[in-house]
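Structure incoming, see below.
Missing here is one protein chain; the remaining ones are kept as they sit in the complex.
Let's turn to chain A:
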Amino acid sequence: MGRWTSIAGGERHVFDSLPRLLAVASPRRSGDELAGIAAASDAERVAARFALADLPLRAFLSEAVIPPEADEVTRLILDTHDATAFAPIAHLTVGGLRDWLLSHAADAPALAAVSPGLTPEMVAAASKLMRNQDLIAVARKRRVTTAFRSTLGLEGRLATRLQPNHPTDDLRGIAASTLDGLLNGSGDAVIGVNPATDSVPNAMALLHMLDDLRARYDIPTQTCVLTHVTNAIEIMRRGAPVDLVFQSVAGTEGANRGFGVDLSILREAREAALSLGRAGPSGEVMYFETGQGSALSAEAHHGVDQQTLEARAYAVCRAFKPLLVNTVVGFIGPEYLYDGKQIIRAGLEDHFCGKLLGLPMGVDVCYTNHAEADGDDMDGLMTLLAVAGVHFLICVPGADDIMLNYQSLSFHDVLALRSMLGLRPAPEFEEWLTRMGIAEPGGAIRPPELAGSRLMQLALEAGHG
């Protein structure tokens, strides 16, 4: 076990392990304070960053933050590390990696080429030396494209998950929220419902309703019921129309066990979904959610800071070629991310780390009522992420998720982002919006009550009203 020292601010600081160095270098957040691993002072935090800047990237290959014998995520990270891709940056320190990422030499192809050579810990470490501006600038260069019925992640596009949740899974209620979203131009990444009751028959009823809706109106998007992966396997066995298999994942084996999953069950689920033959040639059939703090919440954090563990969750995600990944950044509560400042920082870190590791990284820009945050903070984060080229954002009617009792973005928010920044929906979906009379040719969404859109008429005629 190594020791790292820095002389900074007139004092000598010693960090006796790699997890400790990473934790102390992290921007302040309540979750690390709760775990008792945060910097004791602002000066100590910056001193750790000086020490971290000098750490060779190779150190992460010889010293795991969680021992491989204790954790299958560590083994996955080490076993899948691509030494050839790593070679061009193998000589760098963490500070050197930060500089290279920001340099104009690190363009889109260069960043894509190096992705398989980066470990989550390297990326997390670099992020701790970067300002919010740096996280945005680098993520913006790293486009990740995925495709199913719609093509996501293209330059100049901003996609959305339409999240039409209902507290009792009422099919008409979910259909009503879905219709509202579609009429506002949302839903090109996925129409994804969190079920209130996590059972196989309930999820199947929801899946059939969503798939009927999608097929009837020929909507170029995917549907998903965010039920547990073991339920999804059973649902596929029973022949229900599963586009995407969903699962929440975390950055340690123990935390994943808390979610009731391991790598082998995810592998089994992916193979089952591929065998349905619904996906495109790229075979992107998985949808993952993550979020800082989940490992601490599961008491499986091994003394590692929550942002490094979050980046390790992305190693789990990328092993299964997902169509979509998002961090549910403000959902977990103020004991992990206390206020708007911490939520905004974490959202930018998660997006940066996910993109750099090659993931189709989206964000649920959100907050709970016991956090020190409000809609103004979300306005900031959504704008920063849209500038950073986020893969997709989640939105719900009027920003109010009436089932999960938290606030995400609204359909209106995404309309505003697309207007302000000149961003457009996924191309297939954009064409569909025009065909249905929801968008004017050229892209502007028409007010649904005036549009006389075909979708609204069809929905009412078909009894969905």
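Assume a contact is a pair of C-beta atoms (placed from the backbone, for glycine too) under 8 Å apart; a residue touches a chain by one contact, two chains touch by 3 or more; residues count from 1.
By our rule, contacts and distances are computed from a predicted model.
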item: Protein name as given in UniProt for the chain not displayed, "Sarcosine oxidase subunit delta", "Protocatechuate 3,4-dioxygenase subunit alpha", "Ethanolamine ammonia-lyase small subunit" or "ABC-type polar-amino-acid transporter"; value: "Ethanolamine ammonia-lyase small subunit"
item: Contacting the left-out chain in the complete assembly, out of A:R172, A:R216, A:R237 or A:R454; value: A:R172
item: Touching the absent chain when the full complex is considered, from A:P19, A:P120, A:G254 or A:P334; value: A:P334
item: Of A:S17, A:N202, A:T230 or A:T368, the one touching the omitted chain in the full complex; value: A:T368
item: Interface with the undisplayed chain - residues on chain A; value: 30, 33-34, 164-166, 170, 172-177, 179-180, 333-335, 338, 368-370, 374-375, 396-400, 402, 405-407, 410, 412, 415-416, 419, 447-450, 456, 460, 465
